[in-house]
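If you scroll down you'll find the structure; I have some questions about it.
Only one protein chain is missing; all other protein chains are in place.
Up next is chain A:
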Amino acid sequence: MNKKRTIIGGIVVVIALAAGYGWYQYNRTVQGLANVSADFTVNATDLIKEFVSSEDATNKKYLNKILSVKGIVKNVEAAQNTVVLGDTSDMSGVRCVLDSTANTTVGSLQKGALITIKGAITGFNKDETGLLGSDVQLNRCVIGN
């Protein structure tokens, strides 16, 4: 009798743990990057060059990784919470969408400032029109470090 009770109790505990884990997974929000260390540290212009010279290999190297990108602020698009890093003489850039949940805003960022942005790389948008320049895109970005 006692043994049966232990078994049933054990099963209940396992189900409760599984349900709890499921509930946690189901509600898990996308992680902020402020306290996550970057997998790679790169220069904005070097990163673009790497993608331009070999898109497939560079995708393999960086996709699903966290990048810390250093570069000159080329443009600030406050409406989209986006900072563009790169060379002003080039249409290409590294477009960083700031993490809206982490209270990061484009704030007082000035064009021409040298900054570092950490973010999750989402890929390389190769320009097929020949007009716009190709961009590396990052999201969930935080400024600094």
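One rule holds for everything that comes next: contacts are C-beta pairs under 8 Å (C-beta built on N, C-alpha and C of every residue); 3 or more make two chains touch, one makes a residue touch a chain; residues count from 1.
Everything below uses one rule, namely that contacts and distances are computed from a predicted model.
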Practice problem: Among "Planctomycete cytochrome C", "ABC-type metal ion transport system, ATPase component", "Probable oxaloacetate decarboxylase gamma chain" or "Lipid/polyisoprenoid-binding YceI-like domain-containing protein", find the name that the UniProt record gives to the complex chain excluded from display. | Solution: "Lipid/polyisoprenoid-binding YceI-like domain-containing protein"
Practice problem: With the full complex in mind, choose from A:Ile8, A:Leu63 or A:Ala113 the residue touching the hidden chain. | Solution: A:Leu63
Quiz prompt | Residues in chain A touching the chain absent from view | solution = 25-31, 59, 63-64, 77, 79-82, 95, 97, 121-125, 128-129, 131-132, 135, 137, 139-140
